[in-house]
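Pasting in a structure now, in structure tokens, and then I'll have a few things to ask.
All protein chains of the complex are present and in place, except for one that has been dropped.
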Amino acid sequence: MINMKDFLKGSGFIQPIWVFVIAITVFFSFMSEYFLSVGNLSNILVQTSTIGLIALGMTYVMINGNIDLSVGAVLGLAASLSVGLQDYGITIAVIAALASGLVLGAINGLIVWKTGVNAFIVTLGAMIGVRGLIFVYTEEQSFYATNFAFSDFGAASIGPFPVLAIIFLVCTLVMHLVLKKTGHGRNTFAVGGNPEAALDAGIRIGRHMMINFIIVGFFAALAGVLLATQMGAATPNLGRDYELWTITAVVLGGTKLTGGYGSITGTLGGVLAIGILRNGMNLMQVPAFYVLVILGAILISVLIIDQRLNVHASKGVSI
Amino acid sequence: MSTAAMNRNAAHGASSSSPVLSLIDITKKFPGVVALNKVSFDVRAGEVHALLGENGAGKSTLMKVLAGKHQPNGGKIILAGEEKSFENPKQAKKSGIVLIHQEQSLVPEMSVAENIFLGSLPLKRGNRVDWKKLHADSTEILKRLKCTFSSRDMVSNLSIAKKQMVEIARALVFTPRIVVFDEPTASLTDHEKPVLYDIIRNLQEQGVGIVYISHRMDEIFHLSQRISVLRDGEYNGTLNTAETSEDEVTKLMIGRTLELDHASKPSEFGEKMLELRHLTVKGVFEDISFNVRKGEIVGMYGLVGAGRSEVAETIFGLRQPSAGEILLEGKAETIRSSHDAVVKGIALVPEDRKDQGLILGMNCRDNMTLSALGSVSSMGFMKTGEEKVVYDKYQQAMKIKTPSWRQKVGNLSGGNQQKIVIGKWLHTHPKLLILDEPTRGIDVGSKAEIHALIKELARSGYAVLVISSEMPEVLGVSNRIIAMYDGRVTAEFDGDAVSEDKLVQAITGQNVTDARGPAPAASA
Partner (left out) sequence: MASVEQGKQAIMLNKKYKAGLLNFLSAQGILVFFLICMFAFSLFSEQFLSQSNIMTVVRQASIIGIIAVGVTVVIIGGNLDLSVGSMLSFSTVLVVDLHDKIGPAGAIILMFVLTLLIGAVNGFLIGFMRLNSLIVTLAMLSAIQGLVLIYSGGKNVDIANQSDTWFAFFGRGYVLGIAVPVILFALLAIIVQVVMSYTSYGRRIFAVGGNPAAAVYSGIRKNWCVFSTYLISAFCVACAALVLGSRVMGSQNNVGQGYELLVLAGIILGGTSLLGGAGSVWKTIIGVLILGFIQNGLLLLGYPYYTQWLVTWVIIILAVWLDLANKRKRLFTTHS
């Protein structure tokens, strides 16, 4: 069964997370008639689009060998700005919100690049600090959108396809192509896979890192704006724990924390796995609490499977 | 393939024209130390110029200055008559100076082509990679190197030798004028070395100047036309390879001649300390049988990848055998973990000093006592006074050079680091001492000291198993030699009466004429 092993390792055509996605899809379609309906499927895409968008950027940052813990807070700030600034017009509010993501991403990236402080620490600080910014800006108030054009956007569809789902899928495609085909995408792999070698080869590792932090900041902000359109509101605590969900999705998709390895297709699988599990269990009327436990268990199982496969692949002593 | 059969100076037809590269009076200071003091060095086109020196003599620093990794504090770099100063490795590479690293500097999860063109991927409009050009150019370079693998292969799937080829291929992207090889054979098997030698000759024929850094005399005499020696950051002379001898070079390196002492091997053996019977770890090695007696030094000789270290790790409890047994003092034992091994009197000085032997951020004393913390503590509390006594004892016995026990071992030279690892194990008072490549990457002086130490330990009753891929080392210390090839013991020899040819036959899978054969029990 050598092929089986290759297959599970993802060196084959289909990534293991997609096998899992298909398996739970089949499972839930037996458990609930409604599950495979077009309405429910696009529902899943809409529900996952928030985490999904951030996960796209997070994949870049993690392949690059870094991590961004501040995405939840950036999402919260962008959501608050996009609702809170609507007196100046929706366009300005949305632009300001997206710009906040770009700026915060740039700040994170610049600090990681110029100071050499570990990204985990830099973004842990930002995670706490940006939440502070939200509270300073909102003074602990929730904002409600008074302009219905804004909240209508979150529920809009083009034909049978919800706009949010389309945005998510288009972004996924673009991010996939950029990672696979462009100089920036390939250098992102190089920097994460062997920073020393990348540096010697003249790759500007700091710039690539910063660009990736800007990308993830932008997607976190975009997710925040879209989430606000869905809710027609923004609360100061919006986005708490989103970094956990995002990292979970990316790791489920096979991207390695150590950098240099991962894919957007895998991340899409990871995002869908979480979305389908939540949605399916909801349809089966399992309380949301159990989803937390089950997702934790799945994440650990994935780690165990991954490790087993790698231990047998290398002949070295596992320490 | 043996040293005797080597064709000295095969490529000595190279032109002796004026130098293509000259380093003049290069000085490099680091905070508190002068690493290079007015060192001059030159390379002619089509020449292999070997650069020798003990560890810490400044070879690597000099090459890093040349390759733009360090900026010199003084002196000039003249390339093809033009004075140059490189701010980073990429600039140096563009001028045709390429450093092939000791450490692998490849990105594992990328294709061969992407690695060859790392940092200079051909791009089309919109930052898109031009895959067609990338693979076409890479394939052409690989063809020049006579490589059999494809430019689309993933680097993580290649063998170490093939990875090295990719590194060399990378050197050919910019038409190189100078290629620096920094210990290129350290990770190559004897099979793979001739391929490297061919490549070097090929480069020579194209008029490329080669700087070749190595600790291995046989290679240097085989390949080079000139030899330059550095000592303590200073230039110590250049010799024509054809007109000199290993002794002369060694003398220049360490300031004295080195006598290889074959006579002082231990000669009185006790009972069998260790015996392996048909030991097998599935997929790694098979049917290993041999023994080591008290007071005896057994050498285990074989190529990298023959399964030698793995046998040692199994004896040390880091791998579990799938068949066969391990006997200690005649009793069959199951060794569950490295801790279990220590309790049972086994010590392993591992192959990789920095990754497996030492906690680099810890001080000398703490590293020394790490394997026998019980002996320097009571009720779990450390007795630092006794620790110091233990440290002093081994520090003096082995002449470990460090300003203080507080020094972090990461700051010591390779030889002194290795002595600390050995001291650590001696303090556990083992009955069986296994040393895996005990002198790899260690300078000539420390090497001799460690060899003497090994013999002394055996004479005082230790059973010693020495794993090595250096023939002079195995021949110099062993009473008996176990040859391994491809996960099996192929022959067992008397250490004093074996010819080099037969050893080479045994470790390369050829039939050995009149060896003692893989007998499970040696004559006791």
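The first chain written gets the first letter, and so on, giving A and B; residue counts start at 1 in each chain.
Here is the rule we use: a residue touches a chain if its C-beta (ideal position, glycine included) is under 8 Å from a C-beta of that chain, and two chains touch if they have at least 3 such contacts.
What you are looking at is a predicted structure, and each value in this text was computed from that prediction instead of being measured.
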Residue of A:46, A:145 or A:205 touching the missing chain in the full complex: A:205
Chain not shown: contacting residue from A:131, A:186 or A:278: A:131
Of B:218, B:232 or B:470, the residue in touch with the unshown chain: B:232
Those residues of subunit A which, in the complete complex, touch the missing chain: 111, 113-118, 120-122, 124-133, 135-136, 139-140, 199, 204-207, 240-241, 244, 247-248, 251, 257, 287-297, 299-300, 303-304, 307, 318-319
Residue numbers in subunit B that touch the chain omitted from display: 30-35, 54-58, 232-233, 254, 316, 318, 337-339, 341-343, 348, 350, 355-362, 366, 370-371, 373-374, 376-377, 380-382, 401-404, 407, 411-413, 415-416, 424, 428, 443, 445-446
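By our rule, only the chains that are shown with their structure count from here on.
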Touching residues on subunit B, where the partner in the complex is subunit A: 69, 88-90, 93, 103, 105-110, 114, 118-121, 123, 126-129, 283-284, 310, 313, 318-319
Residue ranges of subunit A touching subunit B (in the complex, touch as defined): 181-184, 186-187, 189-190, 193-194, 196-203, 260-261, 315, 317
